[in-house]
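One protein chain omitted, others in place.
Let's turn to subunit A:
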Amino acid sequence: MMLLAVLSGFLVTALVPLLNRLAGSYIGWVLALVPALLAAYFASLVPEVSNGGRLLLEYPWMPGLNISLDFLVDGLSLVFALLISGIGVFILIYAGAYLKGHKDLGRFYVILLSFMASMLGLVLADNLITFFVFWELTSITSYLLIGFHHEDADARKFALQGLFVTAGGGLALLAGLILLGTITGEYSFSGLLESGTLISQHPYYTAALVCILIGAFTKSAQWPFHFWLPNAMAAPTPVSAYLHSATMVKAGVYLLARLNEPMGDTLLWSGTLMAFGTMTMITGAYLAYSNTGIKKLLAYSTVMALGTLTLLIGVGTELALTAFVCFLVAHSLYKGALFMLAGALDHATGTKDITRMGGLRHSMPLTAAITGLATLSLAGLPPLFGFVAKELLLEALLQSPLWSAGLLMATLFSAMLVVAVAGLLVIKPFFGATVKMPKQPHEAPMAMLAGPAVLALLALIFGVAPALPASLILDAAISASVGSPVATKLALWHGINVPLMLSAASLVVGAVLVHQWPKLQPRLHRLNSTMARRGPEAGYFGFMQGLAQFASWQTRRLQNGVLGTYLLILVLVTFGLTGYTLLFRYDIDLAFDLADSYFYEWGIALLVVAATVFACITQSRLASVASVGVLGFGVALTFIHFSAPDLGITQLLVETLTVILLVLVLFKLPPFVNLSTPWERYRDLAVAVFAGSVMALLMLAVLDVRYFESISTFFIENSYALAQGRNIVNVILVDFRQLDTLGEIFVLGLAAIGVYSMLKLRAEDQQKP
């Protein structure tokens, strides 16, 4: 059942093209049934874990490699699964309206559903390798989603940026996961959770930690990798709303929360998370305040939220993890709603710039009301769930065992900025004088408002009665990340205490910041543009450019199109290494007996040698080809002489056809000229003689040693008994070693395709020498 649930997103994609034709503009509503059913299924699992229980559902996949499709259901993974499927319902409905009539709507749903399934797999996977597979699947599908408007160069560029950053981090993550597996011998989260302090005391701990953190930080857009997230706003709005509220960017945070118990509790872990979290939080809040694009604003406030979440995991106390889970849920609810509303605004007005909107409360009253509710949660005002989360956050930082004062100040600073951002989001578009906008504004359609309305109302309900979600699932999630059962007492009103005072202070300063915004914003924006030249994003582009330059340099050097150079390098490396091993690691017995050789053996040998020498020194291409043919026939004679008729016949036929092919090619070649200097020719001669001598020595050495008993006796004895054939060579080809032959005929096919494409699809600059 669980397997079906996780994979259903992938399975349903097969039906999307058909549904797209049948359901028409209702496709969003139809497909939303999938996440709705999933959400119902996950909700039915809630009672199993609500008292801190853990469910391990096992499905074997590749038992030989210790890779399974086991799923770990506990409070933490179930909260994520519920968010992914729950918000997914509204995103699918919303996308149907937002991208109405788009020619690639079907493809969009295929990718979006695949993304949802990958995300579910990621949060539910128990096996580390399976987890990694789903992790990479989310990177790939999100790449396709961000670059959905692929005719747009910017969309392509930023989609690629997101992919490089997250997939690059994914490689580090894989290394980290393997290290964890090596340390504990368990390639599963459930195994890691049982490992106690084994990991944090292991010599590999630091290496594993660094690798895992790089993976998690790139995915969750922590500073200095935060730049890909706002750039990913090139995606259609439903994608942004989905990826940046509950899914993609939360994957890194999920991993950190998941590993907090087995890996946390060290200064290295908490210090690093706190430092990077705080840095990300401040950067995000500041950049959100200094931007005017509504999606950019929301994107940077997402960066800020991700920083806060990382910081809270770093603090790591029970209270901090309570705040973590509450903040996570609160953020998913309001950010999902706000992104969808931003899309509705964009849709209705034709602009994304909040300075160019105004007075929309008259034309879009419903949108205005829902936005107001959602931003209250963003600003952390009562009675919304954002307030509960913010109080917990401040309380947790007050009680932080480490750097309490500094963290608190940084958080207050970013809280002020976020309050200001929240104010701007409501005041700029909806109040003030009506401005002329690119489109005549109108109320957004129902499909685009349903999602935000439900999410904002949830934020309200959770705020008024925080005990309701807590007793159902949040307590279980907190217990899962703490590692022991926790019973929280969430409440909207804690009395007048320090966090409340701090909250109030942030509101006052935030209000001032809103007021000063028209003056401050342009200056900050100019400052940002100057700083961006030295920022992490400039580093990214510098690195990519350097990579491209290095690639073209090494292509010019190594793949310069001169066949002779390729051969020289190949022969030198192969025979150099072989020769080294042969001469220095091994004693060759050079004594061999020529007494029992016959005169015709000498004849064949002479013929072969003469043909070789003649092929090298002749000035005529045709003569050279012919003498290579003679060489081949000499070899064929040798085969026949040593009673291998099959090989002999094959060799003869191949030689004949090779000569024919060479002659055909010869007609295409330009006239024979000497392009090489004498020095180069002597160098090539030396290399050739060296390779030949090593080969000869190798042959002698092979005759001399026998590490294993020869397999020929087995073939001779069993050829007829097992394979019903008397021709051993053929039995080996088509039975004993059939897989090799199968591979070889596919290589033949590849060679034919290669030659065919070279002949038929010649590059335009084919005329150049």
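In this text, a contact is a pair of C-beta atoms (placed from the backbone, for glycine too) under 8 Å apart; a residue touches a chain by one contact, two chains touch by 3 or more; residues count from 1.
Simple rule for what comes next: contacts and distances are computed from a predicted model.
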When you check the chain that is not on display against UniProt, which of "Na(+)/H(+) antiporter subunit B", "Acyl carrier protein", "NADH-quinone oxidoreductase subunit L" or "ABC transporter substrate-binding protein" does it turn out to be?
-> "Na(+)/H(+) antiporter subunit B"
So which of A:P60, A:G196, A:P522 or A:G749 would be touching the chain we can't see?
-> A:G749
Residue, one of A:L33, A:A405 or A:L653, that touches the chain absent here | A:L653
Could I get the residues of subunit A that touch the absent chain, sorted low to high?
-> 645-646, 649-650, 653-654, 656-657, 660-661, 664-665, 667-668, 723-727, 729-731, 733-735, 738-739, 741-742, 745-746, 748-749, 751-753, 755-756, 759-760
